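Dumping the structure here so I can ask a few things about it.
Heads up, one of the protein chains got dropped from this complex, but the rest are sitting where they should.
Labels for the chains are A, B and C, by order of writing; each one numbers its residues from 1.
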Amino acid sequence: MNTTEVARRCAEAMLAKDAASRALGIRIDIPEAGEAVAYMTVRGDMVNGFDVCHGGLLFTLADTAFAFACNAYDNLTFAAAANIEFIRPALLGDELRALAREDYRGSKRGLYTVELRNQREEVVALFHGRSASRGERLL
Amino acid sequence: MNTTEVARRCAEAMLAKDAASRALGIRIDIPEAGEAVAYMTVRGDMVNGFDVCHGGLLFTLADTAFAFACNAYDNLTFAAAANIEFIRPALLGDELRALAREDYRGSKRGLYTVELRNQREEVVALFHGRSASRGERLL
Amino acid sequence: MNTTEVARRCAEAMLAKDAASRALGIRIDIPEAGEAVAYMTVRGDMVNGFDVCHGGLLFTLADTAFAFACNAYDNLTFAAAANIEFIRPALLGDELRALAREDYRGSKRGLYTVELRNQREEVVALFHGRSASRGERLL
Partner (left out) sequence: MNTTEVARRCAEAMLAKDAASRALGIRIDIPEAGEAVAYMTVRGDMVNGFDVCHGGLLFTLADTAFAFACNAYDNLTFAAAANIEFIRPALLGDELRALAREDYRGSKRGLYTVELRNQREEVVALFHGRSASRGERLL
């Protein structure tokens, strides 16, 4: 298998067990190893007290893209930390897309950026995640 | 009304509209203005590909406590940014508690810390949030 | 003046008053508006108790590049927050280069990434900054 095929096999293995992402209707694309795109449509049960998508669910979408990007190498990796800047609200019905890419990958630590955009290509949030590897295989 | 009563009235107004927190089974307590406690039990639809609670939902619980802590003053306030350190996994059935407290509050910006613990009082995550105020009343 | 010329004029105006950056021997290049490169050589008075460059001075170099990148538009802007991941130590004599680029710029808030590398092109630190504008002219 080439690196993209390994990345996609890792994603399939993760998705099969990921009840949380499925419950939120999140779909995943793996363009290549180290990148992931996660999609989510803002539903009625995702809206908070200010009539906009709960910021935690925006984070969850970004965090999901991050998890699939950093688990592309058949090396079990988890999110160790993340920060997010909320730039503009996401509204009921918005179709969100989180694009994760790798900024740095060392033997244990990885650093990733996730851009979260709506269907009008406006930036909704900017996310930076740090991953840590366990040194175990994923597949 | 004293400050604690105002804080609780703000929380009730927010909760009434907050479908997202309700869908996750989150409950809220307001000990006093500037503090909030949010509770969530890890359900089967919150677990991710590594058999632990999705990190995004841990963030969501912390973010919810943060939102209720910073909206205690009848001054509409939103989450502008946050960072989280994931310390130990939360497992299916764990009863989580997020305690938010105010570190700083200026005219526009507020800074909050949220400690996320499980039913054994172990720290699950540490969250820091920055709020921004719109200068509008909440109630 | 075109945008690059404005950016360079802003940089000259800032540098003329910036005793702190001069004291650290920091030099600045402005490739274009929204980008800045800052250079610093690790001196004997920059080394800390572990025989490596004080992390605070690595931050200072990155923060300087960030300040020059976000003040390119003749709109007085300051650093509101930043985070840094320290990836590898910088040693006495290392020639460091901080490259700042703009990720997002709204009416008030800007988000920037700074990569800090040594003379062997190895990544020393990754920095993310948030700027806030005062709505005053710089020149």
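Everything below uses one rule, namely that contacts are C-beta pairs under 8 Å (C-beta built on N, C-alpha and C of every residue); 3 or more make two chains touch, one makes a residue touch a chain.
Keep in mind that what you see is a predicted model, and the values were worked out from it rather than measured.
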Residue among C:A33, C:M46, C:A69 or C:L116 touching the omitted chain: C:M46
Option from A:C10, A:L58 or A:A81 whose C-beta touches the chain left out: A:A81
Residue of C:D18, C:E32 or C:D103 in touch with the missing chain, whole complex considered: C:D18
Hidden partner chain, residues of chain A it touches: 81, 83, 130
Residues of chain B (touch criterion as defined above) contacting the omitted chain: 83, 85, 87, 103-104, 106, 109, 111, 113, 123, 126, 128, 130
On chain C, residues whose C-beta touches the chain left out of the figure: 13-21, 23, 44-51, 53-57, 59-64, 67, 76, 78-86
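Note that only the chains that are shown with their structure count from here on.
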Chain closest to the middle [Cα centroid of all protein chains]: A
Gap in Å, rounded to a whole number, between the CA centres of chain B and chain A: 21
Chain centre separation (chain B, chain C; CA means) in Å: 34
Sites on chain A at which at least two other chains make contact: 83, 85
